[in-house]
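Missing here: one protein chain of the complex. Every other protein chain is in place.
On to chain A.
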Amino acid sequence: MTLRATVAELVREFRASGRIVIVGASLAGLRAAETLREEGFTGSLTIIGDEPYEPYDRPPLSKQVLKGWVPADHTKLPRMREVDADWRLGVAATGLDRATKRVRLADGEQVPYDRLLIATGTRARQWPNPTEAALQGVHTIRSRDDAEQLQKALAEPPSRVVVIGAGFIGSEVASVCRELGIPVTVVERGSAPLVGALGGVIGEIAAQIQRDHGVDLRCGLGVSSLEGDSGGHVRRAHLSDGTTVDADVVVASLGSIRNVEWLEGSGLAAGFWGVGCDAGGRAFDINGVVTDSIYVAGDVARAPHVLYEYQFLAMEHWDNAVLGAEVAAHNMVNLEPHYRPHLLLPGFWSGQFGVNIKSVGVPPFGDEIVFTQGSVEERRFAAAYGHRGRIVAAVTFDHGKWLEYYGKLIEQSGPFPPPPPGWDQPPDMKPMPAEFPDPRVPTAVPDVVLTGHAPSERTAEFRPRRH
């Protein structure tokens, strides 16, 4: 038999009776499982999830679920096909042994794999003081249980809510509070809401929208401590300027932490920003060498992106979870030259204060911004972000139909400022600084990060010169 025939035989055999393990039972994990079956994988499939629930959708949690319209358990994701998997739900993966190809579980079991997909996502960053975080009335929002508890607390209703951090989740929570008629104070360390994701120019507009809706918005401030009553219920937040705010519900929306701890010691390129992988989802080891059997998808993946100077992008976007999972799953059961790249043009949406905010590209990659359509005064507009004379991102407020136009320009590395779209142009199309915070300054953690090599970590092994 020729080598080629042997390899083809091996692939056929793996597809028929190989063992694939997916760690992470959320959007990416489910879509990967469906794709594997779609691609003809008939071997054994095990899906491991730390929550007891079958895969559910998260975007509704901070919107219609919090508002009380939709119960939290109504968010189970639709199934596109039978995945015929062995589901291990309610048990976390605690370790990975690449030498023996086994995933260790919290209940002591070990699950062997031929190929592994890491889709463990992120979790909410908790309020850093554990005693204060344990007070009744202190919430985070990431999981179904979180949303259910916070919804109950908002239904009471509380006399005032304090939201710590004005990123997308914090702003959406504040929006729901106002829709429910609950007084809300938002405390943000940065200069404005959404500043990490969209910059200061857009942040200032978001700030005005919040204030117009009656949010008591305090920017450039932190919460230094939370105070509880004798019954262990939160009653007051102390701010860094010495003032206090009385509240009986506090929501910490401090960004997320990538679930990589279980990979400690596995020798994979896993760290603060996620698990490094190539554009096809194949995980890197700590030396930056691509692995053959381990793949990554969703929020926990970080891969170099051709449009952004091959910087590693980590994206907590719905699209990224779906499309990244499909690509990783495809590549898991195919061989070169049939690998596919996950070259997503990043995009996200957020509904808050009755405004539909959408974005395409990577705004923090830009340093300039120009309003290209609509009217800032009317809060319906499009704006483009530029970097060194080319367009790298766009954002729309209630102008979502135009996003595709900007997306095309970004894909083609079009010029900045972009050519006028020929409709609804503002009188003044002058580029200005986009005002992103210095990445070293802690602020609401953006949900897209440009990450680079950190030589101080000293985890790469350098090859000594022999001659």
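FYI, contacts are C-beta pairs under 8 Å (C-beta built on N, C-alpha and C of every residue); 3 or more make two chains touch, one makes a residue touch a chain; residues count from 1.
One rule holds for everything that comes next: contacts and distances are computed from a predicted model.
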What name does the UniProt record list for the absent chain among "Fumarate reductase iron-sulfur subunit", "Electron transfer flavoprotein subunit alpha", "Peptide/nickel transport system substrate-binding protein" or "Ferredoxin"? "Ferredoxin"
For the full complex, which residue in A:69, A:272 or A:310 touches the chain that was left out? A:69
From A:43, A:90, A:222 or A:341, residue that would touch the chain that is not displayed: A:90
In the whole complex, what residues of chain A lie against the chain that is missing from view? 25, 47, 52-55, 57, 59-60, 63-64, 69-71, 73-85, 87-91, 318-319, 347-349, 351-356, 358, 380, 398, 400-401
